[in-house]
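Shown next, in structure tokens, is the structure this report addresses.
All protein chains but one are shown in place.
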Amino acid sequence: MSELSNLYQQTILRHNKSPYHYGRPETSDVVLEAYNPLCGDKYKIYLDVVEDRIDKAYFFGYGCAISKASTSVLVQRLEGKKLSAILELCQHFLESLVRENADIAEDEELAAFSAARQFPGRLKCASLSWDSLIEYLEISEE
Amino acid sequence: MSELSNLYQQTILRHNKSPYHYGRPETSDVVLEAYNPLCGDKYKIYLDVVEDRIDKAYFFGYGCAISKASTSVLVQRLEGKKLSAILELCQHFLESLVRENADIAEDEELAAFSAARQFPGRLKCASLSWDSLIEYLEISEE
Amino acid sequence: MITTKLPDIRTDFPLLCQTSGDLAPIAYLDNAATTQKPQVVIDAMHHFYLHNNANVHRGVYGLAVAATQAYEAVRDKVCRFLNAADRREIVFTKGTTESINLVAQSLGDEVLKPGDEVLITAMEHHSNLIPWQMLCKRIGARLRVIPMDDRGALKLENLSDLLNDRTRILAMVHISNSLGTINPVKKIIQKAREKGILVLVDGAQSVAHLPVDVQDLDCDFFVCSGHKLFGPTGVGVLYGKKSWLERMQPYQYGGEMIKTVSFERSEFADLPHKFEAGTPNIAGVVGLGAAIDYIETIGRPAICYYLANLAEYALHQLREIDGLTIVGNAPSRSCIFSFTMEGIHPHDVATILDQQGVAVRAGHHCTEPVMDFFGIPGTIRASFALYNIKDEVDRLVAGLREAQHIFS
Partner (left out) sequence: MITTKLPDIRTDFPLLCQTSGDLAPIAYLDNAATTQKPQVVIDAMHHFYLHNNANVHRGVYGLAVAATQAYEAVRDKVCRFLNAADRREIVFTKGTTESINLVAQSLGDEVLKPGDEVLITAMEHHSNLIPWQMLCKRIGARLRVIPMDDRGALKLENLSDLLNDRTRILAMVHISNSLGTINPVKKIIQKAREKGILVLVDGAQSVAHLPVDVQDLDCDFFVCSGHKLFGPTGVGVLYGKKSWLERMQPYQYGGEMIKTVSFERSEFADLPHKFEAGTPNIAGVVGLGAAIDYIETIGRPAICYYLANLAEYALHQLREIDGLTIVGNAPSRSCIFSFTMEGIHPHDVATILDQQGVAVRAGHHCTEPVMDFFGIPGTIRASFALYNIKDEVDRLVAGLREAQHIFS
């Protein structure tokens, strides 16, 4: 059961129970949808963007502990950051789901999801919201 | 090669080479078609029926040695016979293709086709025209 | 022989006996998705490829004749297995989904006019829903639904409204793959017959659980998949009454399904070949034959009885777990259990069970409208087959408690 406790460790369970900025703001500049048709997990991510920075981030929706916690830690890391830095972070995080990534390994909360490497059936749960955000960032970059 | 020479024995080769009443009469009472869509063999059988007897029989068409010889020996045995006797003969012949049939075993020419029992892929060739005739006889009986 | 104990058949299924390190063998509880294969089925296909492999129907040489005989012998077997009246009523397809699409496509234009109605139930698998939905859309017909109650049992009070003068086709699942409900298909078919409505029964789940007699049911079509019946993937069955199959257009065109062909026109072959265009899954059909032999050696009444007992035990054990809600509590049920757990998402439950060697499915089980009805995004589903044992129920329950512990 050691691999297992690695995936369902305190970080993830805690974020699942008390997700960061979980709710629907009345207004927001950007609303992203992260949806996995295979399992039905679906989140809305609400962003306020000021110039090239994200000012406020919220999310709301339904899904498993992994996808919910992963969205929560994502949202928590967005506020105040530059879009370019966020894109880089997302890319590092996605890499960490496939192989060791030094930047992520140092961030204890993000590193918790690396255990998903042992659970290929759950990788998409960890990456779901990050994938949507990358898509948005890449489109706005163009 | 002993099974083989059993199938392609003199009777069959001879009838294939010089089939009995092979040709198209100018008129005839009944024309039957014996057609195997799987291999393309196709014969027309021309019958003159007088009361409950077959008076004249001819055939014409194209097919393998087995089907041609089998049609030839069939046609040869029709003339002058009562329809009911022909039906019985046909049934005995078809049986002889599946298992020993005493009546057929005595008729050297017909018995030649019993070797087809060893060649399930060729059974239909031996029975083709006989099947069509039975179908016709059964319908006219009704 | 009717007994709560099946002969010790687990060892017939090699995958169920695999161990790695000191882990217990897998408790495979996803049989509604696909079943494991007994060694005899694997061997039958192996034997076919080693000794009989050739294309069917047109070959003169011995090997091709042997292949054809092996293939056609299974048609006879399926005919007996479903108690069809005529072997030509058995068409081999690649699975339940293809069988249903074939009927919807080939029969649709024959029987359906704008304004007509097709009736399904509230618990259909997507495979028995979307083909009819698309057909109705194409023709301008109306898709109607027999509703269910919150136990997941069909509500039949208004059946005579739903089976009305415009109803042409009734397509319904025999056993629900997400609720476990066993529908009273025979009774419903009788009602439909009185009004001359054509009936298709989706037997994907039922063939492995119940003895099926298509003449007794008196359905027009019955469909199922080999892979849910201990047979190989890629092979399925369409049973259809001859009078219907004869009226229907071919579904696919190609080799083996024709009488004559020219550039101007083609004439189609007789049943069942009219519906079997191209080289079929010959080895797969042979494997299906071995699966049927296997099932008949054990006996379907024995299987049915055994599973009923196992279901009772499982139901009792699952009900003991606080915070577990069974979805699907119809009075007549099979050995398929869907449930949710308070505060834990189905996927998390499935992962935690997997780590304990218990394989269950999580999700909507290709029945989204069922999930919508219950207002849930998905369930955990444990589905049992003849080789499952009480010990595996216990392992499931222990795993569920562990999940609760982790999420507590």
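Each chain gets a letter, A, B and C, in the order it is written, and its residues are counted from 1.
Please note the rule applied: a residue touches a chain if its C-beta (ideal position, glycine included) is under 8 Å from a C-beta of that chain, and two chains touch if they have at least 3 such contacts.
The structure displayed is predicted, hence computed values, not measured ones.
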{"item": "Displayed partners of the chain not shown (whole complex)", "value": "A, B, C"}
{"item": "Among C:K77, C:H174 or C:H347, residue touching the chain not depicted", "value": "C:H347"}
{"item": "Touch with the omitted chain, as defined above, among B:K44, B:R77 or B:R122", "value": "B:R122"}
{"item": "Residue among C:G108, C:G152, C:G284 or C:G328 that touches the chain left out of view", "value": "C:G284"}
{"item": "Contact with the hidden chain (one of C:I9, C:V111 or C:M134)", "value": "C:M134"}
{"item": "Footprint left on chain C by the chain that the document does not show", "value": "14-15, 18, 26, 28, 30, 33-34, 36-37, 41-42, 45-46, 49-51, 53-55, 58-64, 94-98, 100-101, 125-127, 129-131, 133-134, 143, 145, 225, 227, 232-235, 252-256, 258, 260-263, 265-266, 277-284, 347, 350-351, 353-354, 358-363, 366, 368-369, 372"}
{"item": "Contacts of chain B with the absent chain, listed as residue ranges", "value": "1, 3-5, 7-8, 13, 38-41, 62-66, 68, 119, 121-122, 125"}
{"item": "Sites on chain A contacted by the missing partner chain, in the whole complex", "value": "37-39, 120-122"}
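Note that only the chains that are shown with their structure count from here on.
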{"item": "Whole-Å gap between the CA centroids of chain A and chain B", "value": "80"}
{"item": "Averaged-CA centre spacing for the pair chain C and chain B, given as whole angstrom", "value": "47"}
{"item": "Residues of chain A touching at least two other chains", "value": "none"}
